[in-house]
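Report on the following structure.
Some chains have been omitted; the remaining ones sit where they do in the full complex.
In this document, chain identifiers A, B and C correspond to the written order of the chains, with residue numbering beginning at 1 in each.
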Amino acid sequence: MSELVRMEGIDKSFPGVHALKAVDFDLQTGEVHSLMGENGAGKSTLMKVLSGVYRPDGGRILVDGQEVSIPTPRAAQDLGIGIIHQELALMRDLTVAQNIWIGREPRLSFGRLDEAKLNADTAAIFAGMNIHMDPRTPVAGLTIARQQMVEIAKALSYRSRVLIMDEPTAALNDAEIAELFTIIRRLKAEGVGIIYISHKMDEIKRISDRVTVMRDGAYVGTVAAEETPISRIISMMVGRELTDEAVTIPDLSGAETALEVIDVSRGRELKEISFSLRKGEILGFAGLMGAGRTELARAIFGAEPIDSGEIRVHGKPLRITSPAEAVRAGIGYLSEDRKHYGLALGMDVRANIAMASLRRHCDAIGRIDEAALARVAKDYIQKLAIRTPGDRQEVRLLSGGNQQKVVIAKWLLRDCDILIFDEPTRGIDVGAKAEIYRLLNELAAAGKAIIVISSELPEVLRLSHRIAVMCEGRLTGILPGGAEQERIMELATQRNGKTAA
Amino acid sequence: MSEKASLRGSAQQKILAFASLIVLLIGFSLASPNFFQVSNIMAILQATSVNGVLAVGVTMIIITGGIDLSIGTLMTFCAVMTGVVLTWAGMPLPFGVLAAIGTGAFCGFVSGGLVARMKIPPFIATLGMMLVLKGLSLIVTGTKPIYFNDTPGFTLIAQGSLIGQFVPAFPVPNGVLVLFIVAGVTSWILSRTVLGRYTFALGSNEEAVRLSGVNTNFWKIAIYTLSGAICGIGGLLIASRLNSAQPALGLGYELEAIAAVVIGGTSLAGGRGTILGTLIGALIMSVLTNGLRVLSVAPEWQTVVTGAIIIIAVYADQMRRREAK
Amino acid sequence: QDKLYVPLISKGFQHQFWQAVKAGADKAGAELGVEVTFEGPDNESQVDKQIDMLAAALAKKPAAIGFAALDSQAAIPLLKQAQDAKIPVIAFDSGVDSDIPVATASTDNIAAAALAADKLAELIGDAGKVAVVAHDQTSRTGVDRRDGFVNRMKESHPNVEIVTIEYGGGDHLKSTEITKAILTANPDIKGIFGTNEGSAIGVVNGVKEAGAKVVVVGYDSGKAQKDAVRDGSMAGAITQNPVGIGYETVKAAVAAAKGEKVEKNIDTGFYWYDKTNIDSPEISAVLYD
């Protein structure tokens, strides 16, 4: 092993935010070095400095022992530094293959593109990753998880010596994560140095050699992954010990039914789905990528039409044809794709938190009660520990995890009777996760009916009073809370009545 | 502290936005003694009033990420309907005012419906409306102007000066007063009300707003309707200025108004913009036009210089903004 | 004391016609030792742009103003302002319906177009279909020329049928396309009248592109139009005397500014020209390139 990268005393400020305070970091060949820290700790910023997106205000960067300056992403590439950005940055109107090779298209004479080679090369990368995707698929139609796969494929295509992965697994489920780890191990063996960022604590142990922790933009320390217990890393991150409670399943036999979904179908995506949800219940939805959980949630929420079936809210059959009607009926839906479906990125934190509840905070002529909204926003910023210079900060300037918290705050403020959370903790740090679990439990205890869709099985297990499992658009079973992981996986792969490997 | 800093930054920006305008004013004043005189300043303001009102209206639509190409011919159609009500039907003045605003609101409502419900791209929907309204104005009038000679006081709407009655030294024409009132109210709506909030939100991320349970179609239509009503006010002003409804007028006004909006810093991509900026943009354009004329620059050179200065002004503004960060 | 200053606010400046007016005005300016400026809006529907120009001109405290009103009534408040400031106004081109102008140097467009009608009727044997490609549907000159033409046909040439009137905004290309469409719709058409330079040239082009045989009568002058008349693709055209208009306007303005008496109506006349007289001295004097 030899030293690939060394960052010394890196400093970076944004208006109102001192994002990096003299941070040190180094990377050896053939190692996986995890970068940990709470939301807004500065991880992404540090990596953007290394990959030529931001220029640091101070400090120096050495690659192979040579001091370098990295003014552009191109310069980073030339130094062999590749990155998977946390915020997916794909060109939605281009195909998967076109996205992957942007800027490095195989060419024929006269600037012509070698589209055949482009697609073949892409197919080869996908084969190496063990995923099935037509290289000619337009990116616009892909789910967040599939987009994440494309980003990973793109990063791999660079054959970089230094590969930065900023929360590559935030949208992936266990099977896909396992696949990614296989790839990472292969790269490691080839001598590639990998910087790995994730909020999924179990992954850290599984994949990393060393762990560097940041807090509030400052370097806290670097430890060897193997000999350091997770709890130690967490306390380095948050500056205190965290205690996690196990799920307690309440007795809901007497509780009123809040939501009934009866034989709901749509095209190939949803096939005769029926289930019911009681007040005070948390129903978890498990399944593999593309199982149709998001589709189901959107159908219930009226974001997408249904072909047949019925939805009853508090016993009354309702025809919900738009999200506005759903919200009026007391249903809220937090999308898995915060950037496209959750946030007005150019608007401030306060406006985003208030987005679904403006009607409650205005007078008869539509004048907004800003003072009340400011109070509410500050309240949620504190409650969810949203790291932001203030409630007037544009959401786009927040770190990914903090953006996610803003979306959560929006739905908490709206105070719906039935809440559907699709991947609510995507990109959220451990401490905040625990806080959100606590909040969800509180909401349930207060009589809300809650659906949680999550690709993280531990999360589903940790939260759910019952667990619904989907596969290929069908609801393959509902298990009691605390069910066996094996049983869930069995249902998640149960195609057309038969169980696949 | 940082919050304060960012507020300070934005206040700074607002003042800086004036800079190009001020530079122009000073430049022209030095170049010609005839420029900075009450009567000429009033002429500039008067020349801004119609374009300014249209620009204020279309600012809202542009903030939603839309565009409205029909504002010019809609303005004319509103003026024509005022003529129909006042001159042809002989009704009293207030009905004429209502006719202009009502026609504007109705046509805005139609455009809004085409965009929101029928999902026709705003460019096409309003291009279609632009042509339809252009034709309708000619058809209704029989291609002849309608004069307002029988409605005493009609020309006062734009040309009189309420302020001048109290402050004779500043005979600000009523048209300008109307512009400032419209701008003030619109600015208030944009910054203080639910309608304004959704205007920005729609331009920022329409799908996210829809998924927040907001009836986006309703609000979009409301915004186009309001903008149409403002166009109607523009129609009233131009009719009053010309003491007539000129049915062939209108084409080209949309570009001028949109230019004022964009010069004023509102992004055509939607999601951001200010009425103050639009006002400044409109003023920059009329100061330029007037100033070059007062300097007796040859007309062909006027266009060249106007083009160049627009680019420079926007560039300078952007530099300043970047520095302010 | 500075030179006298006389701005001319016209209906446009890009047409050759207006350039000729300007040339006449400049000539008079040079002879009389006054400063002359000339400007006008882009097209003849921009009534309010013209008003703004008038306002800017007044701000310059001129000795007198030349004004070719797009709409006289709309300009009245400013004309009054000029009157109050004792700035004499000279109307040119098509006149101003008001008694404020101290003099008017203009063409009688109705009579001129009527002459075009007579000529066209004569050339097609006083019977058959004709069409009009006009330059504007609402402006004074557009309306007068259309109406002058149409009315004379109706009154004096009952066997001539006007099948269609289209408007090309004086845009050469648009007028070309319009002409071709007219020829398609009326293959038996015998004559077309183009009501200004751009329209007339458009008609000639359109007829040429369609390979049709049609009598074309035009209006105004300009190099292309003169060539067309010479090579027979245009039977003839009406010309005004734009240089004269410009010259007389400035002359009257200077006289009025100096408090001299000026003639109220200066008819600058119009002329029919064709192959036969295009090179005659009195015609070539009023033609321009």
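Points worth noting:
Simple rule for what comes next: a contact is a pair of C-beta atoms (placed from the backbone, for glycine too) under 8 Å apart; a residue touches a chain by one contact, two chains touch by 3 or more.
Computed from a predicted structure; not experimentally measured.
Stoichiometry of the full complex in this file, given in the displayed chain labels: A x1, B x2, C x1.
Here is the rule we go by: only the chains that are shown with their structure count from here on.
Contact with chain A and chain C alike is made by B. Of all chains shown, the one whose average CA position lies nearest the global CA mean is B. A centroid comparison over C-alpha atoms places C as the chain most distant from chain A. Centres computed as Cα averages put chain A at a distance of 71 Å from chain C. Note: centroid distance chain A to chain B, computed from Cα atoms, is 43 Å. For the pair chain B and chain C, the distance between C-alpha centroids works out to 34 Å. Residues of chain C in contact with two or more other chains: none.
Taken in their complex, chain C has these residues touching chain B: 7, 13, 37-40, 42, 45-48, 51-53, 55-61, 71, 73-74, 76-77, 136-139, 143.
Put simply, chain B touches chain C in their complex at residues 34-35, 37, 39-40, 43, 46-47, 50, 138, 143-145, 147, 149, 155, 159, 238, 241-244, 246-252, 289-290, 293-294, 296, 299, 302. The residues of chain B lying in touch with chain A in their complex are 1-3, 5-7, 9, 192-195, 197-198, 200-201, 204-205, 207-215, 271-272, 325.
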